[in-house]
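Here the complex is missing a single protein chain, while all its other protein chains stay put.
Every chain is named by a letter (A and B) in the order it is written, and numbering of its residues begins at 1.
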Amino acid sequence: MGELAAFIVLSLVILIPAVIVVTSRNIVRSALSLVPTFLGVTGFYIMLQAEFVAGIQVLIYAGAITVLILFVIMLTEGGSGVDVRQMNEQVPLGATAALWLAFLILVVLFRTQWPAASGQPPAYNAATIGSAFLSSYVLIFEVTSLVLLLSLIGAIVIARREE
Amino acid sequence: MPKVVLDWLYVGVFAVVGVVLAVVPLVVVWLLAPRLSLPQKRLTYESGVVPFGQAWAQFNVRYYLFALVFVVFDVEVIYLYPWAIVFRQLGAFAFYEMVIFLGILLVGLAYAWRKGALEWV
Partner (left out) sequence: MSTFVEILKAIGLAVLIFTFLAVVGAMYGVYLERKISGWIQVRYGPMHVGRWGLLQTIADTIKLLQKEHITPRRADVMIFNTAPIIVAVAGLLDWVVIPFGTGFGRYLVVRDINIGVVYFAAMASLTVIGILTAGWASNNKYALLGGLRSASQMISYEIPLALGLLWAAMIAGTLSTVGIVEAQRGGWFLFKVPPLGFLAALLFLAAATAEVNRVPFDLPEAESELVAGYFAEYTGMRFALFQLGEYAEMYAMSAMAAILFLGGWLEPNMPQWVWALLGIGALAMAAFIRFSVLRQVMLVRPILALAVLGAVICGLMVLGIGLGRTPVLPSIVWFFIKLFALVFFLMWMRWTYPRLRLDQLLNLSWKVLLPVGLLNILLTGLLLTVAQ
């Protein structure tokens, strides 16, 4: 019962700001509404007892990525408070497609038999994650560093090209 | 209730209580302080001069570059946290894996350094 209430509250915390992100005409307000969305997702991770991932979610998403997005917004024209146009002529078409997709998903959702999970969720704490990516998933771990390197180089190349 | 959930429930309550307690003095001010609205008061501050021009100016790409390098290294530090607490139990191999990981990212840092992404001027 408590879990259901928590789920509903967290869902509202995620969805309402998400709607604001997409529909607000003030782009900074739009970017700031991402923060409650990220924090709501943190709440979900906690409900699944994935503590380390929750901490990282706050640290990276609400801490680093929001700052990056805000910096970018302030570099572009949106930072002057000019209203941003969020809707265009294709809204009816888009709405129809979205509703159709939602309908399909709901049909699949209610027709599938979802087996209830039994037992405790597996331990997702920092120690088990660490052991995992240092032993079983070590290749993925090293490839991740390459991906990070690539994104760093790529972004620097693109940003510097404008000078 | 599992410990993890309880821990973060406390964090959530702290955040809510913090917001409420931070708003209390603002409400006190709203009750006590005068509210004389003069147009001059609402001018933005510019050391006594009437400001001209927009509040937004063309900013350099350097802010973005710093934020970007920060995000990449923040993600790297995230990998360091679990490693730091288990590497001793896993033997020398775990240490060398991290050396490779950090090495690759140090190459990235060197690249950013050479390309001037870390310059402020």
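By our rule, a residue touches a chain if its C-beta (ideal position, glycine included) is under 8 Å from a C-beta of that chain, and two chains touch if they have at least 3 such contacts.
Treat the numbers as computed from the prediction; the structure is a model and nothing was measured.
J.: Which parts of chain B face the unshown chain closely enough to count as touching?
T.: Counting over the whole complex, chain B touches the hidden chain at residues 1, 3-4, 6-11, 13-15, 17-19, 21-23, 25-26, 28-30, 32-36, 39, 41-47, 51, 53-57, 59, 63, 66-67, 69-70, 73-74, 77, 80-81, 84-85, 87-88, 91-92, 95, 98-99, 102, 106, 109, 113, 118-121.
J.: Write the list of chain A residues that the hidden chain touches.
T.: 2, 26, 28-29, 32, 35, 51-52, 55-56, 58-59, 62-64, 66-67, 70-71, 74, 79, 81, 125-126
Assume only the chains that are shown with their structure count from here on.
J.: For a test of understanding, state which residues of chain B touch chain A in their complex under the given definition.
T.: The touching residues are 2, 4-5, 7-8, 12, 54-56, 59, 61, 63-65, 67-72, 74-76, 78-79, 81-83, 85-87, 89-90, 93-94, 97-98, 100-101, 104-105, 107-108, 111-112, 115-117.
J.: Okay, in this complex, where on chain A does chain B touch?
T.: Within the complex, chain A touches chain B at residues 42-43, 46-47, 49, 51-52, 54, 56, 59-60, 63-65, 67-68, 71-72, 74-75, 77, 79-81, 126-127, 129-131, 133-135, 138, 141-142, 144-146, 148-149, 151-153, 155-156, 159-160, 162-163.
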